[in-house]
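Would you mind keeping the following structure in view while I ask a few things?
With one protein chain withheld, the remaining protein chains of the complex are depicted in position.
Every chain is named by a letter (A, B and C) in the order it is written, and numbering of its residues begins at 1.
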Amino acid sequence: MTGQNIFSISAERSAFEFFLKGEMWMKDNYALATRLRVRYSETDQMKIVYNANYLDWFEVARTELCRLWGKPYTEWESEGLMLPVVEAYCRYKHPARYDDEIELWSRVSELKCHSVRFEYRVLRAADKKLLAEGWTKHGCTDCEGRLYKKEHSFYLWMKSFISEERG
Amino acid sequence: MTGQNIFSISAERSAFEFFLKGEMWMKDNYALATRLRVRYSETDQMKIVYNANYLDWFEVARTELCRLWGKPYTEWESEGLMLPVVEAYCRYKHPARYDDEIELWSRVSELKCHSVRFEYRVLRAADKKLLAEGWTKHGCTDCEGRLYKKEHSFYLWMKSFISEERG
Amino acid sequence: MTGQNIFSISAERSAFEFFLKGEMWMKDNYALATRLRVRYSETDQMKIVYNANYLDWFEVARTELCRLWGKPYTEWESEGLMLPVVEAYCRYKHPARYDDEIELWSRVSELKCHSVRFEYRVLRAADKKLLAEGWTKHGCTDCEGRLYKKEHSFYLWMKSFISEERG
Partner (left out) sequence: MTGQNIFSISAERSAFEFFLKGEMWMKDNYALATRLRVRYSETDQMKIVYNANYLDWFEVARTELCRLWGKPYTEWESEGLMLPVVEAYCRYKHPARYDDEIELWSRVSELKCHSVRFEYRVLRAADKKLLAEGWTKHGCTDCEGRLYKKEHSFYLWMKSFISEERG
């Protein structure tokens, strides 16, 4: 446990310091958004993480990706942006189990004025095994739920990071 | 399963018809608020229902108790009443398991202008075994979160049912 | 609320009686698996049902579809069958809200010895509006997680219903 903790902490520190240096832990344009530990409440009677909880993790991943990129989702929301989920997909390759340390990697794979698509990879931190991967598609709306038709601040902000990544 | 289904449906019908006749399924002033089936997602790796889910069921029970009494909680909420939970307690006696049919019984045990206390009993429908019991205490506030200091419509409405029960 | 309750109860009774008469509430081969009410705990701060909860409902739908077909999933599990989720997809069309009465419709769209695919429709009971639709793909394994390669009792049982539907 000691080892895990030290590793976990240095890992987070590194990822964050890389970011401060204008870098990030990248792989196939995926950024390490965050790490978490599987909670007892997330398991089911098959002794594995229940399938729906991966969608909760996807939400954690996009929240932390925005934070890594410099502006938390809460700030965007307070400025009137909403990103309702319109589609979600997950492929389960290997089960996550209670107390596993999980790495959540995420990237933006598609960006339009009226929609954004996030992709996710769920890894077991101990051996970097890919446990699951998936994506969510979101509408980009104002606080009254109207889809944006023109470029808006969130779109431009996100676009800059994607080009960086692709560059 | 057939038997269970038939029973479950007649049970619900009876409970409801009793109510129409001005009666209710009562025991120690507890009313049968509703029945539900344990979901796979509610189990944990001990193969029993995870402890926090009982608080979700308590909320289902008070929602259905209000409906049985003739005015759904949604209507009260739309009129500006809020009942934030200030305390919650649960005692777990026997585990509920996946696909168990559960009976939720509830009563109001304490009513003041600024607070209300609900009590709950969680029974296994098949053998009426008491699986858990608990209570939640709520503040009674207006839509801006201010505690009521005088009698209000929800207080008077709820009071009438308690006196009936006690009568 | 009274109206809703009466309707809900007759609906369940009819669906069940239709089944007893060898029929079922069918539409495009979808059967009405069950109805449920949105719980307060299922909402998020957008005041709509959080996206991951639809996967919990999908699980409720396949559980109830098996029960309607005459053999609860618990019995299959006790006989050593396991149906781990390998893929899940959901398209969100319109939000479900607290206390909405929801209809869960389901069908089996693909059946092989080693896998089965369920499809789902989530309707608002009040106006039959389609709120979401999706599917889950499952492996068919024995209690040790080995995929079945030959026909097995669950496969044959499920096959009979599909042919009936298609017939």
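The definition used in the following text is that contacts are C-beta pairs under 8 Å (C-beta built on N, C-alpha and C of every residue); 3 or more make two chains touch, one makes a residue touch a chain.
Here the structure is a predicted model, which is why all the values come from computation and not from measurement.
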Inset, instruction - Name, in rising order, the residues on chain C that touch the hidden chain in the full complex. - result: 40-41, 43-45, 47-48, 50, 52, 98
Inset, instruction - Extract the touching residues of chain A with respect to the undisplayed chain. - result: 1-2, 5-6, 9, 12-13, 16, 20, 37, 39-41, 56, 59-60, 63, 67, 70-74, 98-99
Inset, instruction - Provide the residue numbers of chain B that touch the chain removed from this figure. - result: 46, 48, 51-53, 55-56, 59, 82, 84-92, 95, 136
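Basically, only the chains that are shown with their structure count from here on.
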Legend entry - Interface residue overlap between copies chain A and chain B, same or different (over half shared): same
Legend entry - Centre-of-Cα separation between chain C and chain A, whole angstrom: 29
Legend entry - Separation of chain A from chain B, taking each centre as the mean of its C-alpha atoms, in whole Å: 37
Legend entry - Multi-chain contact sites of chain A, meaning residues that touch two or more partners: 48, 52
